[in-house]
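Here the complex is missing a single protein chain, while all its other protein chains stay put.
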Amino acid sequence: MINFSYTIWIPLLPFLMFLLLGLAGHKLKPKLSGLLGTGGLGLITILSYVTAFKYFFTSEKVDGAYQKIIASNFTWLQFTDKLHIDIGVLLDPISVMMLVVITTVSFMVHIYSLGYMKGEKGFERFFAFLSLFSFSMLGLVLATNIFQMYIFWELVGVSSFLLIGFYYQKPSAVRASKKAFIVTRFADLGFLIGILILSFNTKTFDFITLTDPMGTAIAQGGGIAFLGLSVMTWSMIFVFMGGVGKSAMFPFHIWLPDAMEGPTPVSALIHAATMVVAGVYLVARMFPIYALSAPVALNVVAYVGAFSSLFAAVIACTQTDIKRVLAYSTISQIGYMMLALGVSGYGGHEGLGYMASMFHLFTHAMFKALLFLGAGAIIHAVHSNYMTEMGGLRKYLPITHITFLIACLTIAGIPPLSGFFSKDEILAAAFHSNKLLFAVEYAVAGLTAFYMFRLYFSVFWGKDTHYSHEPHEAPATMTIPLIILAVGSVVTGFIPFNKLVTSDGKIFESELELMIAIPSVLIGLLGIGIAYIMYRKESAVPDKLAATFKYSYKWAYNKFYMDELYLFITKKIIFRYIAEPVAWFDRHVVDATMNAIATVTQGVSYRIRGFQSGQLQKYAFVFITGAIMLSILFIYLWK
Amino acid sequence: MSLGTFLIMRHELLLIAAALIVLIAEIFWNPDKKSSISLFSIILFGVITIIGFLPSPAGPLFGGMYVSSGTRLLMKNILNIGALIVFIQSVTWLKKEENSEKISEYFLLLISTLVGMNFMISAGHFLIFYIGIELATIPIAALAAYDRYKNKSAEAGIKLILTSALSSGVMLYGLSMIYGTTGTMYFSEVASLFGNTSLQILGFIFFFAGMAFKISIVPFHLWTADVYEGSPVNITSYLSVISKGAAIFILMIILFKVFPIIMGTWQKTIFVTSVLTMTIGNLFAIRQQNLKRFLAFSSISQAGYILLGLIGGNQLGMASVMYYILVYIFSNLGAFGVVTAISNATGKENIDDYNGLYQTNPKLSLIMTLALFSLAGIPPVAGFFGKFFLFTAAAQQGFYLLVLIAVLNTIISLFYYLLVVKAMFISKNENPIGSFRSDFSTRFAFGICVAGIVVTGFASVIFEAIKNLSFGV
Amino acid sequence: MDILSLFVLIPVLTITAILLLKDTRQVRLVSAFGMGLQLLMAAVLVYLYLSARHAGNIDEMLFVKDYLWFKSLNIHYAVGVDGISVAMISLTSLVVFAGIFASWEVEILKKEFFISLILLATGVFGFFISIDLFTMFMFYELAVIPMYLLIGIWGSGPKEYSAMKLTLMLMGGSALLLVGLLGIYFNSSPDKNQLTFNILEISKVVIPLPAQRMFFPLTFVGFGVLGALFPFHTWSPDGHASAPTAVSMLHAGVLMKLGGYGAFRVAIFLMPEAAHELSWIFIILTSISVIYGAFGAIAQKDLKYINAYSSVSHCGLVLFAVLMMNQTAMTGAIIQMISHGLMTALFFGLIGMVYGRTHTRMISEMGGLMKVIPFLSVCYVIAGLASLGLPGLSGFVAEMTIFVGAFQHPELFYRIVTIIIVSSIVITAVYILRVIAILLLGPTTNEHFEHLPDAKWFEKISVITLIGSVAAIGLAPFWLSTMIGTSMHPIIERILALNPF
Amino acid sequence: MASNQIMFILFSAMIIVFSILTVTSRKILRAAVYLLFVLVSTSGLYFMLNYQFLAAVQLTLYAGGIVVLIIFSILLTSHISQNFESSGWKKNIFSAIAALTGAILAIITILEYGFTASTEAAQQVDMRLIGKSLLSVDYDGYVLPFEVISILLLAAMVAAIVIAKKGAPKKIVLPKLNQE
Partner (left out) sequence: MNSGIPIQYFLILATLMFFTGVYGFLTRRNLITILMSVELILNSVNINFLAFNRYLYPHKLEGMFFSLFIIAVAAAEAAVAIAIIINIYRRFATINVEEVNEMKF
């Protein structure tokens, strides 16, 4: 057995860095803070790589399967004998993979931010928050039990909140951060309820016990029914709700586009590569239960994923803010991953979808981070987010241009770039399981290629906009991460995921299914072609199209009015029709009742003052009648 | 009369002697130093108070007409303490020019009422009881009308004497029925001969009405507020604590000793009247502006609480009543002391006048607060303990509903006590009562009251001593 | 002198010292010194307690001292602590300590202010150390009454009304309580010979069920009023809104905990059968408190009102958990009390400090304070995050313990209610974020706010003490949870032994 | 009808009639005289009951003393011929109802109680016995009330003097306050 106990330092180091930068950051020079943060992350990146290497290539397999290794664990909070929150490190293929993803992207973003955020007020705060995020995300993926995951789940939520609202003086940023937090919080409520139901029925939080295919949790979980579904299904649906929120699936997707108010590196790190895939990771983590004990819940996952991917892709085609396009693209891609999980089975080749999902998660992290960082470089150069204000930038930003193109090709699924491989596996998995979903994903693949190249062409080609000052290429701190990630996007497709990350830890064989791959590439190319026609040069086609499909376009452009719907629910229903009436009720009914007691007392006091009339004879009258009344009472009435 | 008789009756005899000495001394006193007669009287009385605490033989005298026992001695001592405080508080008032003519009379009358109370408490026969209660009332009426130049004082006097005459008439009618149905007026004999017939209950209720008048139990209380307001403050405080205390003591003794047979009836009576008393007293107190009137109603509601101690007819109840009276003496006299001091200094008696008092007279305000909190039953002052024991006594016999009503009433009472506190500490006032320094006697009285309020609660010895002397039905 | 009585003695001595002083500056120093000493004592107590437990002492209560007080009623001055009370004492000393610093710059009647404040603290400490119901009740009332003056004199807004309302409602609660306690007392011995107020003694007998049915509601509601049980919570918004900073801190932070602690220690511990039988009524009431308080907080415009309603919600959670009557939920209730105590004190402290600068508490009149007073704002955010149950801060630990514990209830009704209760975490997030967004973030709206000074040193002491504690519990809850849980164990065993549901 | 019965009827009729007249007469002095008649008739009843001593006391102390006192005070405070304005009818009616209810209640209750006259030989009430009893310190002795009532009379005398004493009101001087 290899000693992995050092892995506890992987999340701890960023935490220490957070404390250092958070408490003493404002006393340090900004540059030093940045370097400290970046350095710390570099260190854990190395550690992660070492761990991944050791885990995949040197650790022993049992039965040909990668083992789940608890590298360290201690009881953080004891609820009952069996239920306790542990904080620890669980190493298994997906967590190790996620380690690599997170540290890589995070490291790149750190480096990138050194340039991007230079001179910003709150530079050290930014790095502190980044460290906090890294800590939380790492804690999340390394969680040994579902409650630990929930803890870090919440923490990434708050880091995301802090980072979206980094420009706290900007009202839109404040709104966006609030929205992100509350929407995900609402989803997390489901997660928590899911945990409660799950733990009540299984009496454990522990992942290994929970997900043991032979374990009691899975075996007995299907039994007790409630409203037609087994308790386990209920709990898994609730748990998935958390994933829906964090991964911005429909209908909780609305926070993600707004979250682009945060600094672009943040979008790259959190809202593209790492945090938003936490939902996928969650489902993957609980996968045996979904697959073996709650197939209904797994279907929900598949449909939610498919719908989200289509829905977001359509919206992405109409947006003009490049970060929003990317955001919807992210939703769409995560939808792919969810779908892949949803259509997957457990074990062996059945688990193709699972593997594909993880694979896509991995590649997506690379190319989406690349896209965002590229977008950051563009924005850095142009000082605008809108495609309409850009054009012909390829001359000014050569490196960005090339890397961006690579990323676009990758996401469009053009071989031999990584996106091709991962997406292809997903399509294959869907094909074998559910033809309808497969068809949807085919369409989405085309849409993806279209909107990405719409973006690409309108930014780098198209009309040559006159800029108020000449755009110039970003500094090396920003371009180097771009290049590294571009390389990553190219090469990661060749990683044999079926040998590393599988649903049951065992290796299985999978090969490229040309019957699926070729049409998908063609569809991708078709999308690119249409985009080329429409956006390569200035053309009236898009406007015409928009005019033709006026209503659909308008609906899509307005994101199908989901924001308005949410606004209606929150502002109108909750605030106007619940909270304010409650407050009113409290003041005017409950409190008024209490006050009424006092008022009535005083009123009675006023009314009966006549007894004390100052008239001697009235006093005597009361005296005599009192005596007589009492006598009558006790002689005749109440003997 | 043997020496033993003298010893047993020493409370009364000494008081009578003191009254006469004061009366005679006045004749020989230097007219220029008239006011020093009060010092003389107080010292005299102080000595008597102390003598009262000396151990003494007990037993019946005059064929059972006069009964002395540890309990009754204790009651007398409690009253003595209260009276002493009242005397000391009176000094400033007596120094006033319009009162200088009648200092010795003041002491004579007060002491004679105290004699009456002592006889009343020691009664073993309704005749002594009756004469005692009249002796305790008639001079008080004169004292209530003592401020001859004030309309209110005269009004207070007439209201007191006439209503008390009526009440003693009613009470006597009741007593006559008791006599008619038992053939005796000796407590011990009535106790064994009494029954539960209608006429006896009628007699009892009428008797109770007469007693209730003295304690100011609703609906026999209506004289209280007017008389308290009109009387000189010292008399008011005397009425509210000493008179009331004595009446409660003897009512308790009579209920326990004479009417144990109809315990069910008198428990019901007390239940009804105590609920009425607490509630009505509180409801009226809420809206009072004049502090004396305010304290009058407060003392009515206090009487309601005290009845809770009686209702159980148990030893604990008796102890708690005596204890509470002791506490009540300190608390109420503390409150009245402040009213007296301010009334003497400025003539102001309204709550509004007290606005901002804390800024100018912090000590007086604190004493007032302490006293009011004690009346309201707020820990850690003695009133809390007193009330707690009263409620415990009632609860012991299962009168939980009554206790609940009582504690809810304490909330109302807390409200109006806090109004005074609010006036003193919170309300703003452009022209608060100017700061003044009370003379020695007032401060001395305050010292006793404050010490009493603070110590009586914590020192469990006092309660235990009382408890050991008390008895139940 | 036993160590526990020192907790009453030190405040009393401090008050005496203050009384003898003339200079107001010294008053503050003496108070701070006294309460600092108290804090130190609390630390010592925790140490002694833990080492005693470590040494294998398994008595239910430690450091028990028993002095006969009123012999005839068998009233004792009896003190003793278990892990729960130790935790509450620590909480109290922390909050009081912070409160002293938060009121460093009281403007009028300094001396009286600190005396009242410490008097209040005396009551609270006394309450927590008592194991005799009489003593407990005495301290309980002692703690309530200084509130009147504290709000009435040093408060703001409709202070007289609020002070009166608060005092009367709380005393109303204690009125019910008194009857309940007497009922317990007179049923504390089967043959009526050995009536006692001692909790430990009473716990050895079974109070007859009819009596329990009568006195449990009285006792529970009696304590519940102070614990802001719906519909008896309305003193809380007005009271808190009018109270001066330190008083709100102490009141919400500590005094309201008397309610929860009492409900647990007296009502449920001594009358578990009735508690079990009637719990559904109170479960419904407390659930209303939780949800209703949270919704109420959303619509408020005054910072203190928001916090007051939030306290209603959070304290409702305490009572809710207590009623679940199992080890985990009740442990959670205690942790929630401590956690809420700390963070609400922090909240009120910060609100007071903000108010001291902006002279308004209306959120609509403020905005963008983060830029102007970053220290206070960051602390406010932390408090907010603690309040909405962010992991790593105390609120999370408490709430999760409650939720998990409550969900272990074998009856479906209780679990469904638990799920409803859980949804409060979202509502909490809504109002907390709403406040943070309007108050702290965004552009600075009022030009008068541009040059506000940030926290002064004494404010920093106050705030950091509390944040430190909140974070400490949040990061390392196990020792607290274990300390409480161990002490909870015999209690639960008794409840379950009597009540095998 | 025996003579004693006739006497009783006579006395009681006088008592009732004059009592009512006392409390209803418009002229105060007449009321006083009616009261006198009531008291005298009552003493007649006492004679009938064989309590001559008390009857004598009633005549001298009550009829003689108190009524005279009352008449003096009437002279001091009212004009003899002065008519009262009649009281409000409401007051009269309510008072009458109260009094009647009380009377009926009491009478019913009395009648309900079966009093049976004692068969014991009546004690001969002569002055010696009265004097003995009055000065006896034993059971059934009344020396103590006798002594106490002397104090009561003393106190009442002093009280009456103090109250009724004339004296010009002197100016009331408030002590000076130490105004800050």
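Every chain is named by a letter (A, B, C and D) in the order it is written, and numbering of its residues begins at 1.
Throughout what follows, contacts are C-beta pairs under 8 Å (C-beta built on N, C-alpha and C of every residue); 3 or more make two chains touch, one makes a residue touch a chain.
Every value quoted in this text rests on a predicted model; they were computed, and no experiment measured them.
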item: Among shown chains, those touching the left-out chain; value: A, B, D
item: Of A:Gln67, A:Thr320, A:Ser384 or A:Gln617, the one touching the omitted chain in the full complex; value: A:Gln617
item: Hidden-chain contact residue, picked from the options B:Leu108, B:Ile131 or B:Leu291; value: B:Ile131
item: Touching residue (missing chain; options B:Ala141, B:Leu251, B:Val275 or B:Ile311); value: B:Ala141
item: From B:Leu7, B:Ile21, B:Ala154 or B:Ile261, residue that would touch the chain that is not displayed; value: B:Ala154
item: Footprint left on subunit B by the chain that the document does not show; value: 126-127, 130-131, 134, 138-139, 141-142, 145, 148-152, 154-159, 161-162, 165-166, 168-170, 172-173, 175-177, 179-180, 183-185, 225-226, 229-230, 287, 293
item: Contact set of subunit D toward the excluded chain (per top definition); value: 2, 4-5, 8, 12, 15-16, 19-20, 22-24, 28, 31-32, 35, 38-39, 42, 45-51, 53-54, 57-58, 61-62, 65-66, 69-70, 72-74, 76-78, 84-85, 87, 91-92, 94-96, 98-100, 102-103, 106-107, 110-111, 115-118, 120-123, 125, 129-130, 133-134, 140, 142, 145, 149, 152-153, 155-157, 159-161, 163-164
item: Absent-chain interface as seen on subunit A, which is shown; value: 609, 612-617, 620-621, 624
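Here is the rule we go by: only the chains that are shown with their structure count from here on.
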item: Rounded Å distance, subunit B centre to subunit D centre (Cα mean); value: 29
item: Distance between the centres, which are taken as Cα means, of subunit C and subunit B, whole angstrom; value: 42
item: Where subunit D touches two or more other chains, by residue; value: 105, 109
item: Shared interface positions of subunit B, touching two or more other chains; value: 198, 202, 415
item: In the complex with subunit B, residue positions of subunit A that touch it; value: 598, 601-602, 604-606, 608-609, 611-612, 614, 616, 618-620, 622-627, 630-631, 633-635, 638
item: In the complex, subunit A residues that touch subunit C; value: 75-80, 83, 85, 147, 150-152, 154-155, 158, 165, 168-171, 174-175, 177-178, 181-182, 185-186, 188-189, 192-193, 196-197, 199-200, 570, 574-575, 578-580, 582-584, 586, 590-591, 593-595, 598
item: Touch list for subunit A against partner subunit D, complex; value: 617, 621, 624-625, 627-628, 631-632, 635
